[in-house]
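Starting off with a structure, shown below.
With one protein chain held back, the other chains of the complex are shown just where they sit.
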Amino acid sequence: MSEVRFGQAINRALADAMAADENIVIFGEDVAAPGGPFGVTRGLLDRFGAERVRDTPISEAAIVGAAVGAAMSGLKPIVEIMFMDFVTLSMDALVNQAAKARFMFGGQYALPMVVRLPHGGGINAGPQHSQCLEAWLTHVPGLKVACPATVSDAYALTRAAIADPDPVILVENKSLYAVKGALPEPLPSVAIGTADIARPGRDATIVTYGAMRGMALAAADMLAKDGVETEVIDLRSLQPWDESAVLASLARTHRLVIAHEAVEAFGVGAEIAARMADVGFDELDGPIVRVGAPFMPVPFAKELEARYRPDAARIVEGVRRTLA
Amino acid sequence: MSEVRFGQAINRALADAMAADENIVIFGEDVAAPGGPFGVTRGLLDRFGAERVRDTPISEAAIVGAAVGAAMSGLKPIVEIMFMDFVTLSMDALVNQAAKARFMFGGQYALPMVVRLPHGGGINAGPQHSQCLEAWLTHVPGLKVACPATVSDAYALTRAAIADPDPVILVENKSLYAVKGALPEPLPSVAIGTADIARPGRDATIVTYGAMRGMALAAADMLAKDGVETEVIDLRSLQPWDESAVLASLARTHRLVIAHEAVEAFGVGAEIAARMADVGFDELDGPIVRVGAPFMPVPFAKELEARYRPDAARIVEGVRRTLA
Amino acid sequence: MTAANSSSPLDLLRTMTLIREAELRLAQLFADGEVPGFIHLSVGQEGVAAGVCAALSSTDTLASNHRGHGHALAKGLDLERFFLEIMGKAEGMCQGRGGSMHVADAAVGMLGANGIVGAGLPIAVGSALAHQVRKSGAIATVFFGDGALAEGVMHESFNLASIWRLPVLFVCENNGWSEFSPTSKQLAADPCALALSHRIAARSVDGNDVLAVHEMALVLVDEIREGGGPRFLECRTTRVRGHFEGDPQKYREAADAARSEDDPIGRLERRLTADGVPAPDIEAATREAKRRVDAAVRRARSGTAPAFDAALRDVYAPSEAAP
Partner (left out) sequence: MTAANSSSPLDLLRTMTLIREAELRLAQLFADGEVPGFIHLSVGQEGVAAGVCAALSSTDTLASNHRGHGHALAKGLDLERFFLEIMGKAEGMCQGRGGSMHVADAAVGMLGANGIVGAGLPIAVGSALAHQVRKSGAIATVFFGDGALAEGVMHESFNLASIWRLPVLFVCENNGWSEFSPTSKQLAADPCALALSHRIAARSVDGNDVLAVHEMALVLVDEIREGGGPRFLECRTTRVRGHFEGDPQKYREAADAARSEDDPIGRLERRLTADGVPAPDIEAATREAKRRVDAAVRRARSGTAPAFDAALRDVYAPSEAAP
């Protein structure tokens, strides 16, 4: 058990996987010599060499497109798009190629590739460097999407994504990179598609993922002071997501709040809510409340972004509303 | 009142708008001399000249990017991306530029532009020429999204989109282009954001849009034979969408089914369901049922695509399930 | 593969006639409603597919575009499973899920036709990266049209291939058309100039002269295999039919379509005759192609409809394969 930063846990997972499988290559903008814009790929070039760890030009379409071709030809590429906002430039390769290749070629090809996408705000990076666009990707059959919230899951989900035979998107919240936490020994493993009960509770369920896990736990603490015991479910995987875990929790608490940093409208939370309003309908004793960002681009100024990002107080409000 | 095809109604709207405002220009792949891949822009080049109606190279990123710059500089561009599947190549311009310009420049710029996106299947065009990706766009603050289902709305919503000071996406279902219907005189007008009660009913509400309107009406006919009176709400606009119309209908029927051609998971229907499971919770007497495409790429073969596309029978099933 | 194992002119003729007969049959099947969706034929362009693919080995990989029947067949795709696929049958290459625009065959390195203009380029670049990293000795090839040169990803792909000296052959089939519009009005650049600007050696050949295409492809493939980095080959050719079947081609003078003296098959046949090849040997190519196509179509017609549940299971790898 050691204390490491979230970003370092990903780094460790990348290195461990690369050491075990020489078909794994990494490429992206500034990931090799500079060690990545957030330091996540630091040291990999020195350790694994220039053949397997490469800096690319600023060419997001070709980066993901090349990953598709590489994955179809025997490599296991891990690529990084520096900010999730720039995946707007890679959508064809991701959606029309990577996601569909196995299916549309009749199962002839496997596409073991990983696309790392740092998302989220909180650093006043403004409208084009702060977005959470994961709902787009969860809507695409053929892609898997995971989003770790803890150091342990950062390691485990990165390993799971790399080991997966299908294209997996790793959504990494930028505000988590520097957060420290425990990396257990033996090293953790998590299956994609399994949620984590971050805190058990009986009065209400908060479903969340990524950086909002921390906010949800803080909200649960605040609520506990008033005797409200909230269960916090960290989805960890968004596609597939752990419907049975959420349903089981709802069957215990009968109240549901879903919290994420992404824009609330048409976000990931909408699907969770919609499923629970169908298969979980009989369990519901109150409205399903979502806590997400308002319908606006991520604003730059400190005061604006602080109001913009969902926080523990808003989650508390949401829980109170469904309990009312 | 005349009988015209859906595609012709759009053509008429484009022509009427262009005749009224010389700042309107049209460009896209094969929209000028060839008259558009589906004939929707036929005749516009002859009528309005090569300065205002232009064929572009196969450059989807530059087409929408140029529309942004043109809209910021006094034109009202209308552009077409030949199949919605190719908007994967235009996402930066649409999402990071068009959607955010007004907001992120502090309201200095208006972006009156229209992006026409033919979507949908039914013509065995396969996985890369059949997708319904509108849920991506409805998730983006700053964009408006409309999707006409009737000849009259095709005219009215096209005019409304062009007149709108914000970027509007017109989602046009390919299978509707050839459908004939009435174009009323005086010519119809519809405000973006207003739904249409396509059929009144008291037992259940079906919320739908685009080509599924027809399926929903067929389903309602089938159900009526068993004495089940279904209200069919055609959203017409997906962003903003007419929450109060849906809520009002739910308050009458207390049962909700949402049907669209897009993949069900994380689709537009998820947001409608999620909102109703919150603000409409007290009205619900049964689970909210969604009818959408299964979680797979659009398959090519006739038998596969026929099973893939939601139809009236599946909507009937959905209504029965929530009434059960 | 070196010039030593270049294909014989008769081999090239056989490949071209096979493509021609297969596509003409597809046209008929399409008109008769036996082929769903829409299909883009390469009639008149067979010299490019045949000439280039004959310079490749089966471990070399190939990415193609919407007009990919010829590329696929020249790369060695099984004819029966090709027809089965395009007719939407479960026994097709892609189990009927892809159709004409997505024919692929992992066994012969065919990475798939592609419905997205330009999308094959970075795929080939990535495939070449795999060859380079794995030191497989193989190369990647990609066919794309002149219209695809307008796509941004072409530029990114050329650049990446050039700086990494990847073993990839870029083949531009310049038929003068971008769907319904003449490329001359759509593209400012000369195709070779684009490649050259990225320091990719570029050559242009008469794409309707299959021998010239093949000879040039052999040279370029050799250079690439020797570690010379990417190469670009422009093949000037002719789209004889519409953009897709059913295209009335109102935008185009009939004359343009009918320059039969350019036909790569006719040209090679005349050349072989002049070289003294006996007429029966020449005629055998077409006869044999028709026979194979007949058999394949018969087989394809007896194919079964794909099962929906099998398709649904193939969106992701079977979960046992997952960790």
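By letter and in written order, the chains are A, B and C; residue numbering begins at 1 in each of them.
Throughout what follows, contacts are C-beta pairs under 8 Å (C-beta built on N, C-alpha and C of every residue); 3 or more make two chains touch, one makes a residue touch a chain.
Just so it is clear, the structure is predicted and the values come from calculations on it, not from any experiment.
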Contact residue for the chain not shown (choose from B:61, B:176, B:215 or B:270): B:61
Residues in chain B touching the chain absent from view: 23, 25, 51-52, 54, 56-57, 59, 61-62, 64-75, 77, 92-93, 96-97, 101-110, 141-142, 144, 159-160, 163-166, 189, 191-192
Contact footprint on chain C, counting only the chain that is left out: 150-156, 158-159, 162-163, 185-190, 193-194, 196-200
Which residue numbers on chain A touch the omitted chain? 29-30, 33-34, 37, 55-62, 85-86, 88-89, 123-129, 294-297, 299-304, 307-308
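The rule we apply is simple: only the chains that are shown with their structure count from here on.
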Relative to chain C, which chain has the most distant C-alpha mean position? A
For chain A paired with chain C, centre-to-centre distance based on mean C-alpha positions, whole Å: 39
Going by the touch rule set out above, which residues of chain C reach two or more other chains? 94, 96-98, 102, 114-116, 152, 311, 315
Residues of chain A that touch at least two other chains are 61, 92, 96, 103-104, 141-142
